[in-house]
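Since the structure comes first, as structure tokens, the remarks are kept for the end.
What you see is the complex with one protein chain gone and the rest in place.
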Amino acid sequence: MTNNLPVGAVDVGVTGHFATVLVFVLVGFAFAGLALGVAKLLRPSAPNPNKLTTYECGELPRGSSWVRFNVRFYLIALFFIVFDVEIIFLFPWAVVFKQLYPVPGLGAVVFWEMVIFLSILSLGLAYVWVKGDLDWVKKLIERPGGTDQAAVPADEEVTAP
Amino acid sequence: MEVTMTHYLVLAALLFLTGMTGFIVRRNAIVMLMCVELMLAATNIVFAVFARAHADGGGHVFILMNFAIAAAEAAIGLAILVEIYRRRRTVNVDDLKALME
Partner (left out) sequence: MELLNINIPDWADLAWWLPEAILCGTFLVALLADLVVRGRRPWLPFAVSVAGLVTAGAYAVAALDPGTRTILGDLVVVDGLAAYFRLLFIFVGLVTVLFAWTAEEIMGRTRENKGEFFALTVLMTAAMCVMAEAKDLLMLYLSMEAVGIVSYVMAGYMRTSLRSTEASLKYVIFGAVSSAIMLYGLSLLYGMTGSMQFDGIRAGLMGGQVDDFGLLVAVILVIAGMSYKIAAVPFHYWAPDVYEGAPTPVSALFSVGPKAAGFALMIRFFYTTLAAGPDAAGSAGLVQQINWPLLIAVMSAVTMTYGNLVALRQLNVKRMLAYSSIAHVGYLLMGFVLLTETGLQAILFYLLVYALMNLGAFLFVVAINNHLRSEHLDDYVGLGFRAPWAGVMMVVFLASLTGVPPFAGFVGKWYLFIAVMDKQWFWLAIIAALNSVVSLYYYFRVVKAMFLTRPAEGANLSPLKLHWLQYVLLAVLAIPTLGLGLFFGQFTGLADRAILMMTTGF
């Protein structure tokens, strides 16, 4: 061990695993490079403006693709993250569940704890649903008592000023 | 070359310092939040390395929890940023001066 941390533990011998990863990476690059290279050699090359435009499902592309995206995409991404993270917790639980479930006194705890966790998440989903944040086209928020402050629509377009 | 624990720790330290430097240098709030994520990723590496070294599952569990926390923190931070952007048209922290003396 080349470090002097007093852990007295085994070295992290991962060189072997990384060799495998390296081989994968190299093969991946080689495969893509080979396919593209061979195609380049074999195909005829006759570019014209129509061919060179970006393919957008048959529509003519308008403007640059470097525009700001609507903030609603961000909201959707946010909801996605909630359930993405849920999977992170669900997965390890699922792996050990089969072993733990038969243990007397433990099985119920293991099962119901996940049920509680999932129902809390479902409450979160219900919350955004009822609040209307899952709708793409959203009503303006009805402010109780009118607006004495800067009235901002619920989902104002975020565009460049 | 053999990859040892030290290499991982140095990598984590460099990553942490990169995040820290970015946090101090940049003034765009979104980039600052991204730098914090980098710092959290660095700690995740440290936990993973030590969990392996001590043959202890606790470190791995910590990493999983850390993902969730980092996601929640980023979500809240970005939500606040969207709200600020709507009103100010900027996310530069130097422009936020409503609360200066």
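Chains here go by letter, A and B, matching the order in which they are written, and residues are numbered from 1 within each.
Just so we're on the same page, a contact is a pair of C-beta atoms (placed from the backbone, for glycine too) under 8 Å apart; a residue touches a chain by one contact, two chains touch by 3 or more.
Bear in mind that the values here come from a model prediction, so they are computed numbers and not experimental data.
Touching the omitted chain from subunit B are residues 9, 16, 19-20, 23, 29, 32-33, 35-36, 39-40, 42-43, 46-47, 49-50, 53-54, 56-59, 61-62, 65-66, 69, 72-73, 76-77, 80-81, 83-84, 87-88, 93, 96, 98-99, 101. For subunit A, the list of residues touching the undisplayed chain reads 4-9, 96, 99-100, 105-106, 108-109, 113, 120, 123, 126-127, 130, 141, 143-150, 152.
In this section, only the chains that are shown with their structure count from here on.
Note on chain placement: the centre of subunit A and the centre of subunit B lie 17 Å apart, centres being C-alpha means.
Interface residues of subunit B facing subunit A in the complex, by the touch rule stated above, are 2-6, 8-9, 49-50, 52-55, 64, 67-68, 71-72, 75, 78-79, 82, 85-87, 89. Listed in rising order, the residues of subunit A touching subunit B in the complex are 1-3, 5, 7, 9-12, 14-15, 18, 71, 74, 78, 81, 84-85, 88-89, 92, 150, 152, 156, 158, 161.
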